[in-house]
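Okay, handing you the structure first.
What you see is the complex with one protein chain gone and the rest in place.
A, B and C are the chain letters, set down in written order, and residue numbers restart from 1 in every chain.
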Amino acid sequence: MAWQTELTDIGPNRIAPRGRPIEDLMGNARFSDVIFLLFTGREPSESESRFVDAILTSSIDHGVSPPSTNATRTVAACRSPLSACVAAGVLTIGDVHGGAIEKCMRTLMAAVEEARASGRAAGEVAAGAVRQAKEQGRRLQGFGHRLHTEDPRAVRLFALARELGLAGPHIEMADAFVAAFAEQGSKPLPINVDGAIGACLADLGFPPEMGNAFFIISRVPGLVAHAVEEMRRERPMRQVDPKEAEYIGPKRTEG
Amino acid sequence: MAWQTELTDIGPNRIAPRGRPIEDLMGNARFSDVIFLLFTGREPSESESRFVDAILTSSIDHGVSPPSTNATRTVAACRSPLSACVAAGVLTIGDVHGGAIEKCMRTLMAAVEEARASGRAAGEVAAGAVRQAKEQGRRLQGFGHRLHTEDPRAVRLFALARELGLAGPHIEMADAFVAAFAEQGSKPLPINVDGAIGACLADLGFPPEMGNAFFIISRVPGLVAHAVEEMRRERPMRQVDPKEAEYIGPKRTEG
Amino acid sequence: MAWQTELTDIGPNRIAPRGRPIEDLMGNARFSDVIFLLFTGREPSESESRFVDAILTSSIDHGVSPPSTNATRTVAACRSPLSACVAAGVLTIGDVHGGAIEKCMRTLMAAVEEARASGRAAGEVAAGAVRQAKEQGRRLQGFGHRLHTEDPRAVRLFALARELGLAGPHIEMADAFVAAFAEQGSKPLPINVDGAIGACLADLGFPPEMGNAFFIISRVPGLVAHAVEEMRRERPMRQVDPKEAEYIGPKRTEG
Partner (left out) sequence: MAWQTELTDIGPNRIAPRGRPIEDLMGNARFSDVIFLLFTGREPSESESRFVDAILTSSIDHGVSPPSTNATRTVAACRSPLSACVAAGVLTIGDVHGGAIEKCMRTLMAAVEEARASGRAAGEVAAGAVRQAKEQGRRLQGFGHRLHTEDPRAVRLFALARELGLAGPHIEMADAFVAAFAEQGSKPLPINVDGAIGACLADLGFPPEMGNAFFIISRVPGLVAHAVEEMRRERPMRQVDPKEAEYIGPKRTEG
């Protein structure tokens, strides 16, 4: 009794993700296009392709402060193999670290569905959801950031979505939530990168449980870079304190 | 006493991998370009960009047979979080699974250096190395494949390197090794995908210890796709036997 | 601003888990006693000490079939370091693999509390809970086993609890559930090792979230043994099929 997979067709001299010969993808499709193909079964449009690249780029690294980086560097300080360093960093990702993507997707998808079913405007639905969360003392995930008052990644993702014609009801609803916070709250709560990725993935048609999928794929290269840097620059077994680090690379340049 | 990092400059409303504002990278650079930037400190040329995409695409998935997939699916069958599924798969990657990239890089780099220092031709150096390995009973990693007699990924990588003008002495040396095997051996030993990636990374200027870095980044999306498929299609706690699976997706189509 | 720990006092030439000098524990306490001490802050009584040993012994290994073993062996087949092999096996442990301990603890603790609050007999409360679960189509975790119709580990744990005078209301309630299944159901559902461990830990006063703690500690030595055996006996990169294995050690002997 065989079990079944739809992902990649393998045979002698044949490797075909979703049925596409890999030698045709290589050199023609971008890496992110093949990720999209594996997840959806189809190749992205040119706009989707650029948008997925921007989403994956947005979370590739956040310096030394995130717990994923700290876990990876702690294992790298012990000179375990690169795969162990990356695995430890990935293990921090879940409900809390990165989890706001999925939670914000669920919030936005429920609100979009409510607006659709009731015929009410996004602003009205968002205002109700924000009021209800406040009454229940629940924090809505995906809004506000410890460090960034205006997260440049979130701003850029939404601008790009509009530029590429890919902004849909979930991005609209995210903006409605930000407006509702501003109307009802004292402290502004702009959307953060997790919330913005969530809105973008929802508008691209991905289900909420794919939130961490994109975050993991996006962050793994950053973790690899930190592990390699740790092994090259620092002595074995040092205690890694993320609050003590200093950036010594080139300063901010325009693109 | 601060410790130092050259990777990403972080401050309020500032996220700049290698000093480049992330909002400028997003929408302009491809995900693989930002991976290249994080690793090297510079953005790739257009040719390098397409080449890195092909390298990362080449190992994204190999169906259900590899141990990385099996470890990921076994954890996914237990319904552990996606990050745990991916971490377990990554932990298979090392000296054996994927390790031929680094080992082949070291072989080719030593041979290229020997040719340079001695002024001998690549073919002569390769013939000597193949003869010596045979006499010592050592298997040279990166050549031959259990399933593929002509690995379409390796063929495509070398063709693309030449098309893009990026083929250098390590790809030339890899071809010289294949020729030496054919002259000296009974059984043909074409280069496999690991060996081909190793030759390409060496010609791009990466050090051998980056071999697994590329393999991990390339394979993680495939592992994510297998974890998601396992959770969607199969019952919890099933025993995953990679030899019993059947591909049921679309059949091979031309690109 | 220091953060605080109650676990182990460390200073020059001073290592004191829960304040006990480690040199006094070594040679006097058993390993399992120090585990108990770390978790509870006190040393176990002689009866508790033997009981904890039995609990930890019960799940130390279950041959090649469990997913934890399969994940560990798959990584060991790739010759990753022992720590990577063990980590991959541990990652299978959670809601599904081992999770019945915690779930059964919650079921039994709720039923014991209900009996206490209402003054009803264990048998009556258990019968109600079993009936309700049946009506709602919910499976009660901790009862029934794929392979064992009478799990020798569960039988032994409950007998030992009584012999040592440590059986309390949760073991009594577990028996009441088994009786209720027999009265109401067609198929007998004896308690399995997970359920029995859950009842024992609850009677020892541990909270439900410690269920997986004991399972992980118990299983890690088994995973180590499988990783070591895999590396010694089998060739690298083999595909591990848990259904194809044969036990070749000494046959069953009386203790």
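The rule we apply is simple: contacts are C-beta pairs under 8 Å (C-beta built on N, C-alpha and C of every residue); 3 or more make two chains touch, one makes a residue touch a chain.
Here the structure is a predicted model, which means the values were calculated and not measured.
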- Note on the structure: From A:H62, A:H97, A:R156 or A:H226, the answer for touching the chain not displayed is A:H97
- Touching the absent chain in the whole complex: find that residue among A:T74, A:N192 or A:S218. A:T74
- Touching residue (missing chain; options C:A133, C:A179 or C:I216): C:I216
- On chain C, the omitted chain is touched by residues 1-32, 34-35, 38-39, 41, 50, 52-54, 56-58, 60-65, 81-84, 86-88, 90-94, 147-153, 155-157, 160, 163, 209-210, 212-213, 216-218, 220-222, 224-226, 228-229, 233-234, 238, 241, 244-255
- chain B residues touching the chain left out here are 80-81, 83-84, 87
- Task: Name every residue on chain A in touch with the hidden partner chain.
- Result: 65, 67, 70-71, 74-75, 77-81, 84-85, 87-88, 91-97, 236-237, 239-243
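Rule of thumb we're sticking to: only the chains that are shown with their structure count from here on.
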- Item | Chain whose Cα centroid lies nearest the overall Cα centroid | A
- Could you say what rotation angle superposes chain B on its sequence twin chain C, using C-alpha positions and rounding to the nearest 5°? 180
- Note on the structure: Rounded to the nearest Å, the gap separating the Cα centres of chain A and chain C is 37
- Query: How many angstrom between the C-alpha centroids of chain C and chain B?
  - Reply: 41
- Query: Roughly how many whole angstrom separate the Cα centroids of chain A and chain B?
  - Reply: 24
- Query: Using the touch rule from the top of the page, what residues of chain B touch 2 or more other chains?
  - Reply: 65, 81, 84, 87-88, 91-94, 241
